[in-house]
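Sharing a structure with you now.
Here the complex is missing one protein chain, while the rest keep their positions.
The block that comes next holds subunit A.
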Amino acid sequence: MTEFGHQHRFHCIMQDEPAAMERLCQVVRVRGFRLEALAMGRDAGRLTLAFTATGQRSPAMLQSQLEKLISVESVTCAPPESARQTA
């Protein structure tokens, strides 16, 4: 797990449509990150997601790729929680 690098926290609001979660998970994976934890709530046609993902690439890059998803209304990225060292 450590070779996956830094852990980043994201907060994301998406339109509630059938493939919303799959789109998000696919972009996270394809752009080189691994989901570590995920919480989702559904309310009034929106999905609210909080997740942490680890990866060696820039979280700003993942954020801008997520923003390109049509179903995504907003994404924010918190500063890195910990910079894990390789054991």
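Throughout what follows, contacts are C-beta pairs under 8 Å (C-beta built on N, C-alpha and C of every residue); 3 or more make two chains touch, one makes a residue touch a chain; residues count from 1.
The definition used in the following text is that contacts and distances are computed from a predicted model.
Missing chain, UniProt protein name, picked from "Carbon-monoxide dehydrogenase medium subunit", "Sulfite reductase (NADPH) hemoprotein beta-component", "Phosphonates import ATP-binding protein PhnC" or "Acetolactate synthase": "Acetolactate synthase".
Residue A:61 is the one among A:37, A:61 or A:78 that touches the chain not shown.
One chain of the complex is left out; on subunit A, the residues touching it are 17-19, 22-23, 26, 30, 58, 60-61, 64-65, 67-68, 70-71.
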